[in-house]
Every structure is written in C-alpha cells, then in structure tokens.
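Once you've had a glance at the structure underneath, I'll fire off some questions.
One protein chain is absent from this view; the other protein chains keep their places.
Our next item is chain A:
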Amino acid sequence: MNENPRNFPPVSTTAPGPRHLLWLVLPLIVLVAAALWLLQGDQLRGFNNGAPPVENLTVERTVLDEDGLRLQVRAGSSEPMTIAQVQVDSAYWQFRQEPSGAISRGDTAWVAIPFPWVLGEAHKVTFVTNTGATFDHEIPVAVPTSKVSGGGLASQALLGAFVGILPVAIGLLCYPALRGAGRNAMTFLLAMTVGLLAFLLVDTMIEALELANEAAPVFQGAVMVVLVAAASFLALVAIGRRHGGSPTGLALATYIAIGIGLHNFGEGLAIGAAFAAGAAGLGTFLVLGFALHNITEGIGIAAPILNIRPKIVHFLGLAMLAGGPAVLGIWLGSLAVAPHWTAIALAVGAGAIAQVIVEVTALVAKGHDARGDYTRMLNSAAFGGLAAGLAFMYVTAMLVKI
C-alpha cells in the first residue's frame, strides 16, 4: 500500500461552515473565562508565602564621560523593582535615574552617577534595591566611551577594512590561479570552504551564546540565539532555492559572502566593544593575525565561481559584502550596544553560515553530474579540503587568541 501522506484523504469531508467557526470561538471563550477567574478571585493568593519578589537587574550599556558614569539597566523581576541606592567601589553615591521610580519587568532606565572615575583602572557599580538585594556591574578598564566623530569613524573604518575587506580581496586575488583547477582541485577548494565555514559556525554560535548569557534573562538568551539562527537559516535556504534547486555560481558565492559578512560583522562588534571597554591598544600582531585568518574566506568565496566568468564589479561587490560588515560592526561595537543585539546579529550570521555549508556541500555532492548522493563528500579530495579548511582556520585562530 502506498503510504505517501500526500495521498491521504482529508480528515473531514464536510465543508467549513458557521458551525465550525463556533468551535473556534468556544475555546477562546473558555480561555478568557479561565483568565478572569484566576485574576478576579485572586486564586494564587494561597501560594503567597511572604517571600520577597524575585529581582533581576542587567546592565546593558555603560557610558563613561566627563560627567561620570551612565548605565542603562534592564529590570527582569517578577514585580516592578526599585533601585534605592547605588554604590561605586563600595561607597554610596548620589545618582539620577531616568525615568525615575520603579522599573517594570523588561523595561530599561538610565542611571547617571557623578563619579570621578580613574582612567585605566577598574570600578565596580553596585545597585541596591529597596529589598536590599544587590546587583554588581564590573567596569574592567575605565576609559571614556567613544563618541561619534568624523575622524574616529574614518580610522575605525580603516581598521575594519584592514581586518575585513582586505583579506577577502587578497583571497579573491587567487581567482586567476585557481581557474585552471581540475575537477579534484575544485572539489578540494569547495570542501575547504565547507571546512572553514564549519569553523566559523561553531565559533559564531559559541560567541552568540556567551553574549546571550550577558543579556537580560527576559530575552532567554540561548533559546533566542538558537531560534534566530534557525530562522535565518531557513529563510536564506528558502530565498536561495526560490527558483527550485540549490544556488550555484555567482548566487552561491553571494550567499557565502553574506554568511562570512555577517560573521565579520560580529567580529567587528567585538573589536569595537574592545575599544569601548578599554582594550584600545589592539596590537599590530593581532591585526595581522585577523587579516591572515580571513584570507581563506576570500578563497572560499572564489571557489563556486571558477567555472563562470564574473565581471570585476562582481569581485568588488563580493569583497564588500563579505568584508564591509566588519566596518559597520566596529562602528556599532564602539558605541557600546546592548549584548542581546550583538547576540542576535551573531545568531543571524550563524544561520547564514549554516545555509552556505548546506548549499556548498550540495554543490560538491552533485559535482558535474546530477547524481547528488552525498558520498562524494567523502572522497579523498573533498575530505582533504574539509580538513585543510578546518585546520587552516584553527591554526590561524591561534594568532588572534590570547
């Protein structure tokens, strides 16, 4: 018997009518009635054991300037919570809260403290709520938060270009050399792309989850990251295959560039955040390490377009798509964005990378014939490429890991 679900008859054969709509309204009525009963009768009173409300406070942004400290906090308590006093380095300080009063669950407020912070030293801010609970926030290295200025943005853009765009462009410069590649070399290169993307996927996910941990619990960090990554993966797969079949050639190269670009955006955010947090002395060695690390990305982008003849503008576009977001990231990161935004950006990047991994793998598997069984991914050229990609990324990552 043919068990294809598409051939099953519908469960009901009667046509939808007013009576069926009633059966949609009734559950709603029951739900509303249940909610009213719970609220009006104060049915949960019996569970009130006199314990104080659970309180939670997350610091999302920290701004240091000539007026002292300003911190954006987000409340995550079961009831609106009140910041009663604020300590800096175990001393009470006057502060101004904007907006003042109790902070509702999920809401944010700015707290300004006229504290004479010391350049290059660490400070600890402690919020004391009206129940006496305390929430600490470390400022590991006090430096003034960068302000938007033309010169600053320009030099940040230059740095972003150096660690983002330049290495991708260098990788793409290998294009003519790679063009003469035979079938095995092609397989090797594409598999290497999968390897490097796999490394980036793991790296991006770990980073996104770490940032999600710093975000306010309301956002349910880990779940949010996984959902955003999955959603962006599915959306990109759907877009890529909207004409049926997996993307190839220039389209696939574009998707690879987007995935790598989103990763580089996260990388830029991290560099920008490091500036904001005081690690401004980004050593030359470290910058070179980033650049070397990212050259592989350019080769990966070039791999799917070896069989076609793209125009020079395509190369420029791909380099900008993959490297340009690093500049944006540095700009945003230096302005101290909230961790949940960074986590979301990285999760989108992870989803994009996952999509590219699937599509490139499909391309390798399909090869030049239409036989698409994935065992082709296990021949020596493909396996070697995968290993080479992973190994290269792993080893160059050591350069930028302290």
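In the analysis below, a residue touches a chain if its C-beta (ideal position, glycine included) is under 8 Å from a C-beta of that chain, and two chains touch if they have at least 3 such contacts; residues count from 1.
Operating definition for what follows: contacts and distances are computed from a predicted model.
When the unshown chain is looked up in UniProt, the name that turns up among "Aspartyl/glutamyl-tRNA(Asn/Gln) amidotransferase subunit C", "(2Fe-2S)-binding protein", "Copper-containing nitrite reductase" or "glutamate synthase (NADPH)" is "Copper-containing nitrite reductase".
Only one of A:S78, A:N130 or A:N307 touches the absent chain when the whole complex is considered: A:N130.
Touch with the chain that is not drawn comes from one residue among A:V141, A:A235 or A:A391, which is A:V141.
Of the options A:G171, A:G195, A:G240 or A:G266, the residue whose C-beta touches the omitted chain is A:G266.
Residue-wise, the contact with the chain that is not shown comes from A:Q156, picked out of A:T62, A:Q156, A:S232 or A:Q355. Contact residues of chain A toward the unshown chain are 64-68, 82, 84-87, 90-96, 113-116, 119, 126, 128-134, 140-141, 143-144, 146-147, 149, 151-152, 155-156, 158-159, 162, 203-204, 206-207, 210, 266-267, 270-271, 273-275, 277-287, 290, 293, 330, 334, 397, 400-402.
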